[in-house]
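Every protein chain except one is present and positioned as in the full complex.
== chain A ==
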Amino acid sequence: MSKLRILVPVKRVIDYAVKPRVNKAQTAVEKNNVKHSMNPFDELSIEEAVRLREAKKPVEDILAFSAGPAKCQDTLRTAMAMGCDRALHVVEEKQELEPLGVAKLLQKVVEDEKRNLVILGKQSIDDDANQTGQMLAGLLNWPQATQASKVEIDESDNVTVTREVDGGVETLRAKLPMIITTDLRLNEPRYASLPNIMKAKKKPLEKKSLKDYGLDVENRLKTVKVQEPPPRQGGGKVEDVDGMIAKLKELGAL
């Protein structure tokens, strides 16, 4: 079995429990003074990578990656506290990269760092695009298994992945190298313990820039406007089941 050289890209996003607010100028979602944390799907990627090691698979190393402003370092430290061995931060303060840009960057990282397994979250909960993993697989021309709920790797580098599809699950098999994106059912991510958080501070975190990769990833899409969706008015409450049926009939729903 080949040694697994795993890459787990992680994204710093507004915490899932926070209700986002659109800024007054309607150009973006307000990010100042809002709690941020690791994209929940990325926690699953890390957990899966760490579990491969714990299952005595020959994991050479697990590299956490993030692209974005300085604060992404916190996210990468969390990744290392959860079990990643080292981290790579591509510092980009000005623009927020689009999935295609991130995929191009990841392609370079995969080649540079000789990765043979990339586990990504299926989507980030901020832009909800669900693209980066598939784009990376396309750029590398590697097999892909998206929305994975179960991953098994055998002695001959066969990766068997059960994936969530409309109406149920399907199982695919491919050989390493491979791209996998995680679905919520894949695992239950662990909490970083205090000793591990302390240890993570000593793990190597390398900083690079887009220029180091010779990449000019100009965004393709122009944001015209960001708006709050039209608010929905709660129509008030009814006293009992008869009231509910009457109201539903009145609204033409029954």
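The rule we apply is simple: a residue touches a chain if its C-beta (ideal position, glycine included) is under 8 Å from a C-beta of that chain, and two chains touch if they have at least 3 such contacts; residues count from 1.
In this section, contacts and distances are computed from a predicted model.
Going by its UniProt record, the hidden chain of the complex is named "Probable electron transfer flavoprotein subunit alpha, mitochondrial" among "BON1-associated 2-like", "Trafficking protein particle complex subunit", "Probable electron transfer flavoprotein subunit alpha, mitochondrial" or "Translin".
Between the chain not shown and the residues A:45, A:66, A:116 or A:146, the one that touches is A:146.
Between the chain not shown and the residues A:55, A:70, A:198 or A:245, the one that touches is A:245. Considering A:53, A:108, A:185 or A:203, the position touching the chain not shown turns out to be A:185 (whole complex).
The missing chain lies against chain A, touching residues 14, 16, 19-20, 22, 29, 98-100, 103, 122-123, 125-139, 142-147, 149, 160, 164-175, 183-185, 219-229, 232, 234-238, 240-245, 247-248, 251-254.
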